[in-house]
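Notes follow once the structure below has been shown.
Just one protein chain is left out here, and the rest sit where they should.
Let's turn to subunit A:
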Amino acid sequence: MIWNESIECMNREGIRALQGKRLVETVERVYHNVKFYRNKMQDLGLEPGDIKDIDDLYKLPFTTKDDLRENYPFGLFSVPMSEVVRVHASSGTTGKPTVVGYTRKDLSTWSEVVARTLTCAGIQKHDRIQIAYGYGLFTGGLGVHYGSEKVGATVIPISGGNTAKQIQLMQDFESTAIACTPSYALYLAEALEEQGIDPETLNIKVGIFGAEPWTENMRKEIESKLKIKAIDIYGLSEIIGPGVSSECEAQDGLHIFEDHFIPEVVDTNTLNPLGYGEKGELVFTTVTKEALPILRYRTRDLTILKDEVCSCGRTMVRMEKCTGRSDDMLIIRGVNIFPSQIESVLLEISETKPHYLLIVERINNLDTLEVWVEVDGVFFSDEIKKLEFLTKKITHAIESALGIGVKVKLVEPKTIERSEGKAKRVVDKRII
């Protein structure tokens, strides 16, 4: 099954022509409506007329996460707020999350691409989909929700967590599909095992898993433990949310819905465009979004693009599963975390700049974050209760900034390796 066959199986020339036409319209719109892009284009000596077709894409300026932060909250919106019917925001922290907006048409586009995603995974109107992504400012829950309704599936909007309830509803409501992070899927599998529930007795046949990187080995584990098909989906709020690309049942790369999002892969150092088959940083330009059109957004995700037609018949360019990043961002339980965010929390607590190290592990299929903080003269008290109070204070401050639980560990001075260049702040022990 293909949701929108005329688009998803269009020939390459047709797609490129459509992308070119939409790109020209997008550039025209952002130039006139978004000061940030007008300034950037003028700095490059560019006028909207210089962008005539898809081949001119590389002339356009890049957009980064910092650009969104600096224009917090609505500075990059290209329509008046009266046209914006929904906003979402990254988990972001330090008081400056990245905020994204949607017009009524954007929400309809979003539902369309998620509908394609679900159909890629074999989910249809007679399915019952349990949505265990978080609902709220995070795009995962509501994004998949509206796409599922568009497909006509029965939505079970349970949101994240509450494993006992998840299992109970799987049994009672006879859910046929689940949407969550891949690590939570493994966690569920173990919970089922502990309760002595055979996954074969459930009706789940497929899961759509995203919001964090995962490997083929993890897929094998999920599929064998839960006895389902595990489909990788990809998205990011800056582009639209879930629904940017999705694997089909062939499980051979993720189809990018490129009539809405033009993909590129660039060299991480030179930022020069790379060809199909070459590994680099994934960049997206949105060409249909109204509220927040984005030119050449640097995702920091590393991947390879390929343009061969898939065995499923879809012609859209595919991207390989993302497993690496070109920056130091960590994705922990679906939440994006930069070490600098923890640093700024620590700076607020102590007057001196503390040395710290983040230890990330995956224990029982759940990511854990341990923050090591050196105890120096400023921190040190000879009373245990004061050190314990300090530990609690740091834990609480980090948890309220990041929105996820952490374990703070006090360590001796100089425990954390000093380096001449960029400090090593993260030890990621996860095998994914």
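We adopt the following convention: a contact is a pair of C-beta atoms (placed from the backbone, for glycine too) under 8 Å apart; a residue touches a chain by one contact, two chains touch by 3 or more; residues count from 1.
Here is the rule we go by: contacts and distances are computed from a predicted model.
Trainee: Pick from "ACT domain-containing protein", "Fe-S-cluster-containing dehydrogenase component", "ABC transporter permease" or "Tricarballylate utilization 4Fe-4S protein TcuB" the UniProt protein name of the chain that isn't shown here.
Mentor: Record says "ACT domain-containing protein".
Trainee: Could you tell which one of A:I197, A:L274, A:M329 or A:L410 touches the chain left off the display?
Mentor: Answer from the full complex: A:L410 touches the omitted chain.
Trainee: Give the residue, chosen from A:A17, A:L169 or A:V375, that touches the chain omitted from the document.
Mentor: The single option touching the absent chain is A:V375.
Trainee: For subunit A, which residues reach the chain that was dropped from this view?
Mentor: Those residues of subunit A that touch the unshown chain are 374-377, 379-384, 387-388, 409-415.
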